[in-house]
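Note that this complex is displayed minus one protein chain, with the remaining chains in position.
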Amino acid sequence: MQNNMKYIKVHKVLAACFMLDKLKEKVYKANMELRSKGLVIYTWGNASEIDREKGLVVIKPSGVDYDTMKVEDMVVVDLDGNVVEGKYKPSTDMPTHLVMYNTYSNIGGVVHTHSEWATTFAQAGMCIPAFGTTHADYFYGDIPCTRDLSDEEISGEYEKETGNVIVETIGDKNPLEIPAIVVKNHGPFTWGKDADSAVYNAVVLDKVAEMAYKTITLNKDVKAVKQHLLDKHYLRKHGENAYYGQ
Amino acid sequence: MQNNMKYIKVHKVLAACFMLDKLKEKVYKANMELRSKGLVIYTWGNASEIDREKGLVVIKPSGVDYDTMKVEDMVVVDLDGNVVEGKYKPSTDMPTHLVMYNTYSNIGGVVHTHSEWATTFAQAGMCIPAFGTTHADYFYGDIPCTRDLSDEEISGEYEKETGNVIVETIGDKNPLEIPAIVVKNHGPFTWGKDADSAVYNAVVLDKVAEMAYKTITLNKDVKAVKQHLLDKHYLRKHGENAYYGQ
Amino acid sequence: MQNNMKYIKVHKVLAACFMLDKLKEKVYKANMELRSKGLVIYTWGNASEIDREKGLVVIKPSGVDYDTMKVEDMVVVDLDGNVVEGKYKPSTDMPTHLVMYNTYSNIGGVVHTHSEWATTFAQAGMCIPAFGTTHADYFYGDIPCTRDLSDEEISGEYEKETGNVIVETIGDKNPLEIPAIVVKNHGPFTWGKDADSAVYNAVVLDKVAEMAYKTITLNKDVKAVKQHLLDKHYLRKHGENAYYGQ
Partner (left out) sequence: MQNNMKYIKVHKVLAACFMLDKLKEKVYKANMELRSKGLVIYTWGNASEIDREKGLVVIKPSGVDYDTMKVEDMVVVDLDGNVVEGKYKPSTDMPTHLVMYNTYSNIGGVVHTHSEWATTFAQAGMCIPAFGTTHADYFYGDIPCTRDLSDEEISGEYEKETGNVIVETIGDKNPLEIPAIVVKNHGPFTWGKDADSAVYNAVVLDKVAEMAYKTITLNKDVKAVKQHLLDKHYLRKHGENAYYGQ
């Protein structure tokens, strides 16, 4: 029976490894996509995805060159941030990702970049107003900008506090209704049901931020889109009676 | 004789299919061109063309990935919006296209995008002024921006009402003289004698909008081009005595 | 002896053809370079070069697609604008090119584009100020913007009058010291010792215009570069004691 137990345990571990191998490949591809979509230069971004059943997160290693980065370089951490597998240190921003996963059970993937248009709003300390249907198709309202972190928060567990201030800013809303935020003087975080959708939202966010910048600088008296149109476009794609797509 | 009728009918259907196959390929290519020209990311655009003899429109399917989209995925609808052929649902914006085809008999192709510069003007709620000869070569006057849709129009047949407000804005002008419009808080629609020329106009529109944005932000007191120069450039390409080209 | 004359004549014609073949290839490549450098989309530009000995100009045909355009499609005209060789009509802007060649004997190539940054200044009706050494390395002072053409000039020989107003704006200066201009509400013309250098100047012009736009919108109180620095940079590349390059 001891033998049998051993067999089951080995089997479980192997199965776990196999599943994480698939997740590692997915997370690796999501990170590469950030670069090919022009959101990341050098090592300025990271994507992760969680395996909810196992409570394990796969994330990009810290400061590794995209040109040489491989699937097997992805790092596996548990929800307390302990490295479970991987020869590299995980992304410095890992604690921010974990706060999101620990707080919101409906989030499956998280992305951080310094993409230029979203970061512009972060640096300007401004939310990204919903100016049109492009925005409304993906984000059900303005994309918020966090408050300044206090000196204590910066000196303390900085990356974790970054996650906390994101959660504080989201408040009691469903995080999937506006799956993006800009952290003041820093840059954007996006999320979604998995790493791919977090990457997708990061691309849309930057495009929406670009058009918001141009809209404001073209017409400083511009008003946000009316609520009725915001509802219409968001709900025709994401509501109960959604009729966009197949 | 019955046999003969049957033969003729089959022959006609086959001929119709063959012609629509050509049109499907044309519409497919027009949609792909929107992406290769940088006007569309993900699924944010659609092109259609009408076969006036048959009263059938070929249009892109809704929300299908450009990477995997094929010629045979194009959807055929009649002028009431009934799907005649195709395994997919047609583009959500199909009713807007149909209003254009039903209202203007001289329009053969329609395009909708969220291209960034034209959408900027849509979001700013501003027309695109004719500032120079680049504009005048293609558009015989300012490119208008529609009014807001009312809450009733948005809650009702939204996509059809979008077409109606475009028609209302064009008024009694010939739609081919200024083959473009920006729908407020939404984005541009363009048209032409076929899908290719509608795509061409969409590219020119975005370039013209880009230069208009830069002109206004460089010199806020700028005036539109004088009527005489507008006439000259438009008419040397499109007038009776046009002498541009071969 | 008659026979001999005939032989010489044939020989001359053949030699002329051969030389123009080389010039056609050069002009063709210059036109293609305008597109590959991103200055021209569709058919929005033209380059020409003159053979001073023969008094013949080779220029792009009007409105021919760059994708299918071939070396042999280039058109040869004399200095009065008569087509000497070529199956196509020459560029509509040919008369503007001819005014430049007829007025300035030191000009060998002319280029016209609607490149976006230079056209922005044309549309804004503003000269492009010399803000830095990038400008001073190629243009010995501000790049001027022409006055409006009068209604008479527009209704008359428009393209020739465009050349005349360029010459009027240059005044008694050496055109090679500032080998570029923006025609109000239209776009840029550049020139040089041959078609290649006119293309080179068109590329530099647009880059210089881009940085001037950004400089002005960043700091509206900005001043032009001081004369001493303008002299230094222009003359270290183009003066008698130039020491830049090999």
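Residue numbering begins at 1 within each chain, and the chains themselves are lettered A, B and C in the order written.
In the analysis below, contacts are C-beta pairs under 8 Å (C-beta built on N, C-alpha and C of every residue); 3 or more make two chains touch, one makes a residue touch a chain.
Model, not experiment: these values are computed from the prediction.
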{"item": "In the full complex, displayed partners of the excluded chain", "value": "A, C"}
{"item": "Full-complex contact with the absent chain, from A:Asp67, A:Asp80, A:Asp151 or A:Asp172", "value": "A:Asp151"}
{"item": "Residue, one of A:Tyr28, A:Tyr140, A:Tyr213 or A:Tyr244, that touches the chain absent here", "value": "A:Tyr213"}
{"item": "Of A:Lys89, A:Arg147, A:Lys173 or A:Lys223, the one touching the omitted chain in the full complex", "value": "A:Lys89"}
{"item": "Touching the absent chain when the full complex is considered, from A:Leu20, A:Met126 or A:Ile143", "value": "A:Met126"}
{"item": "Interface with the undisplayed chain - residues on chain A", "value": "41-44, 61-64, 88-89, 92, 114, 116-117, 119-126, 148-149, 151, 154-155, 158, 185-187, 213, 216-217"}
{"item": "Residues of chain C (touch criterion as defined above) contacting the omitted chain", "value": "131-134, 200, 203-204, 207, 210-212, 214-215, 217-219, 222, 225-226, 228-229, 232, 236, 243-246"}
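The rule we apply is simple: only the chains that are shown with their structure count from here on.
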{"item": "Contact graph of the chains (line, ring, star, complete, other)", "value": "line"}
{"item": "Interface residue overlap between copies chain A and chain B, same or different (over half shared)", "value": "different"}
{"item": "Inter-centroid spacing, chain B versus chain A (mean Cα positions, whole Å)", "value": "35"}
{"item": "Centroid distance [mean C-alpha coordinates] between chain C and chain A, Å", "value": "50"}
{"item": "Of all residues in chain C, the ones touching two or more other chains", "value": "none"}
